[in-house]
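Beneath this line is the structure, given in structure tokens, with notes to follow.
One protein chain is absent from this view; the other protein chains keep their places.
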Amino acid sequence: MSSKVMTMAQAVGEFVRDGDTVVIEGFTHLICFAAGHEIIRQKKRDLVACRLTPDLIYDQMVAAGCVRKLVFSWAGNPGVGSLFGLRRAVEEGIPRKVEIEEYSHFGMVARFMAGASHLPFMHLKTFEGSDLPRKNKNIKFIRCPYTGKRYATVPALNPDVAIIHVQRADEEGNAQIWGLMGVQREAAFASKKVVIVAEELVPREVVRADPNRTLIPGLIVEAVVIEPFAAHPSYALGYYDRDNDFYVEWAKVSKEKAGMEKYLAEWVDGLSGRAEYREKLGAEYLKKLEADNRPSGSVNYGF
Amino acid sequence: MSSKVMTMAQAVGEFVRDGDTVVIEGFTHLICFAAGHEIIRQKKRDLVACRLTPDLIYDQMVAAGCVRKLVFSWAGNPGVGSLFGLRRAVEEGIPRKVEIEEYSHFGMVARFMAGASHLPFMHLKTFEGSDLPRKNKNIKFIRCPYTGKRYATVPALNPDVAIIHVQRADEEGNAQIWGLMGVQREAAFASKKVVIVAEELVPREVVRADPNRTLIPGLIVEAVVIEPFAAHPSYALGYYDRDNDFYVEWAKVSKEKAGMEKYLAEWVDGLSGRAEYREKLGAEYLKKLEADNRPSGSVNYGF
Amino acid sequence: MGFKMAEYTPSEMMVVRAARELKNREVVFVGIGLPNVACNLARRLHAPELVLIYESGAVGCVPDRLPLSIGDPCLATDSISVCSMVEVFNYYLQGGLIDIGFLGGAQVDRFGNINSTVIGDYDRPKVRLPGSGGACEIAIHAKKVIMVLKQSPKSFPERIDFITSPGFIDQVNSRRKFGFPGKGPSLIITDFGVYGFNKNTYEMILREMYPGVAVKDVKANIGWDVKVSRPPKTTVPPTDEELRIIRQDLDPGRIHLR
Partner (left out) sequence: MGFKMAEYTPSEMMVVRAARELKNREVVFVGIGLPNVACNLARRLHAPELVLIYESGAVGCVPDRLPLSIGDPCLATDSISVCSMVEVFNYYLQGGLIDIGFLGGAQVDRFGNINSTVIGDYDRPKVRLPGSGGACEIAIHAKKVIMVLKQSPKSFPERIDFITSPGFIDQVNSRRKFGFPGKGPSLIITDFGVYGFNKNTYEMILREMYPGVAVKDVKANIGWDVKVSRPPKTTVPPTDEELRIIRQDLDPGRIHLR
């Protein structure tokens, strides 16, 4: 078995092209900030950036001018408020106009389901009575062939590349997740290429000892990046906590264009990669976020 | 929290009514033979019995005259050959004519998905070019509102009751499975009532220590039956192996009507329940099937 | 203890009122912010077996800190079940298992329709808001919807700029035409009082006011001539116990209840 392990710079360099439809998923949990920073650093342009919740990392990518269009269902700083980088782009066209294509969470989930299932659409009960279908012509309606009832449909979403953060993976990209799973599996199966970013590289035997935890099989994976703390200020359950203070602070940091630019210069473009980022945060800071120990217990796969 | 734990006799007595649409799921793994035996013992009648793979237990239920109609996708003795009880019913009307409604596996999976999702139908790419839609008018076709392409549809399956075997559950019915999962989750969510049969009752803390293993939440569960070895000759990973010899032997036992009747008299109607069944099999027999130890290892849920 | 219990903020009153609405064993789809606090307050008081479900896929959560986000690790750890968002939206929400959905928003109209998308024109927004998230489908599927938001003429205008999540839609309750499984909005809890809906006109109607609030205060802070129950009840103020739990345990940093 040949290893797919490479650096983040290699993975983003090789698998994210200008103009690509890109998804960095992760619902609060396992959001790969390190990948977003590398995309900014490599000055990728004209991306169609998809995600249920354009979080701080998409705010930064938009502010850095990487994004042409945003496909999403909830664009905010969770529990805090606005994403100011994104608002500047949408409301004022700074640094460039960003087109938006908007669904609800269920709509985006269904788009990824359809994409992963190689179906051109999925139907679901939502959107009626809402103004969303008026503003998004990709939302259509069909009738059930059995009951005649009306259901909304969304088109499949099949990104060019998915960057999926996980807790652990082997060198072929068999990737395991526990805690919140979001739509990591569906985003991966829906995408043409998958880059796995893992907190930890584990031997194949660790994966095989608990195959029910493998959410994404190596056979759909192009590259494996091993990068501890790659999700900060998001989190990786069992590795480090969510940096809630960072999310609260972000409102101040990003509120003005200048603050945002200063942050990007200092924390993204000014650093070579996640190793320097960890160093800059400092051992003490990281230590504070370190996970405590809550073992799952073991089950028996014997027969 | 009030306990839902009861005996198999109580659970089947209370939750399976004559004429019900019933599903005892489990794809090779975790097939609840004990529930099927209790259904036979309580002489339930006119059941619409659903399952992807009507296995030996449905063969017995059909032979015992419990079943009016069978909804399925593969009716055989896996790796061995025919189900003779079922064939006698379908080919000769013994002991009664059994109606059949037939899909493919994917078709049945999609029916349970739709049922669990409270959608009246699911679409999928299969059935075209096959004679199945000619013989099953529930299979229809729709056109994709985006591409104009044709997809098959199947109607939702929403059984009256699902009996779902699992490895372990707490007394509220929060149920955990590892190894093959089949469509246990979808069958449970699709059904109006759910009976969980578990090899082992565990404290709530065991469930909470590893919530990603919980396939079925107690909030959809009516009854919890704790019954070790309730899946024999099927198996429960980590508890006991599949009794392959039994499956091979079954061809001989069931080939003639008399053999089938003798088996039912001796092993079902002649016993009060699973405790006596275990006793009759004998400690030595059970010992041979006992699982060896292949620990999954533990993960950290700390933050 | 350092606080004077008799005093409380309008946010605290809102949370307490919302918490009282929750019955033990109900299944609640929880949003961020005040609803989060309300659910956790109810869980510590009269509804210890309230089942909390978050759209992040955590079911039966027992958060040991107040989650800032609906994907906080404390929601997964020690929960009853964690599933993917495919399952939480298809099997739990669309599957009809949610008794109560909590929703907030920037604007609500008289029929309980919610705007959390945009102020101004969609294509040339004055303020771009976060958007639906799961709100649109929660509004459609939850058996009952409770809204929690602060009241002003801006947040309760005559017409909202965008319907993100349908309430009753209009005066004939078009929910029925669309065949929505959920019954629609049941309560709106603001910082002035509590509204229900008229069974015939599907319009908001003031049912309760907080101690010290007058009808004219309410009317001055809403964008139309709102109907009032005669007479509106006065809401029982927060008890010392309720305030103690909120201030000591749930939001000691006062992030949510400034």
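All chains are identified by letter, namely A, B and C, in their written order; residue positions are counted from 1 within each chain.
Just so we're on the same page, a contact is a pair of C-beta atoms (placed from the backbone, for glycine too) under 8 Å apart; a residue touches a chain by one contact, two chains touch by 3 or more.
Here the structure is a predicted model, which is why all the values come from computation and not from measurement.
A.B. asks: Kindly name the visible chains that come into contact with the excluded chain.
C.D. replies: Spelled out, the missing chain touches these shown chains: A, B.
A.B. asks: Determine which one of A:126, A:174, A:234 or A:254 touches the chain that has been left out.
C.D. replies: Here the residue in touch with the unshown chain is A:174.
A.B. asks: Touching the hidden chain in the complete assembly: which of A:145, A:217, A:259 or A:273 does that?
C.D. replies: Considering the complete complex, A:217 is the one touching the chain left out.
A.B. asks: With the full complex in mind, choose from B:9, B:90 or B:251 the residue touching the hidden chain.
C.D. replies: B:90
A.B. asks: Which one touches the absent chain: A:208, A:262 or A:288?
C.D. replies: For the chain that is not drawn, the touching residue is A:208.
A.B. asks: Since one chain has been left out of the picture, which residues of chain B touch it in the full complex?
C.D. replies: 27-29, 52-53, 72-76, 78-80, 82, 86-87, 90-91, 102-106, 109-110, 112-113, 124-132, 135, 149-150, 178-186, 235, 237, 241-242, 244, 247-248, 294
A.B. asks: Touching the hidden chain in the full complex, which residues of chain A are there? Just list them.
C.D. replies: 1, 113, 116-119, 174, 185-186, 189, 207-209, 211-212, 214-215, 217-220, 301-303
In the analysis below, only the chains that are shown with their structure count from here on.
A.B. asks: So which chain is farthest from chain A, going by the mean of the CA atoms in each chain?
C.D. replies: B
A.B. asks: Distance between chain B and chain C based on Cα centroids, please, to the nearest Å.
C.D. replies: Once rounded, the distance between the two centres reads 41 Å.
A.B. asks: Mind checking the centre-to-centre distance between chain A and chain B? Centres are C-alpha means, answer in whole Å.
C.D. replies: So the centre of chain A lies 37 Å away from the centre of chain B.
A.B. asks: Would you pick out the residues of chain B that each touch at least 2 other chains?
C.D. replies: Only 118-119, 209, 212, 301-303 qualify.
A.B. asks: Two or more other chains touching the same residue: where does that happen in chain C?
C.D. replies: As it turns out, chain C has residues touching two or more other chains at 58, 73, 76-78, 82, 90, 94, 181.
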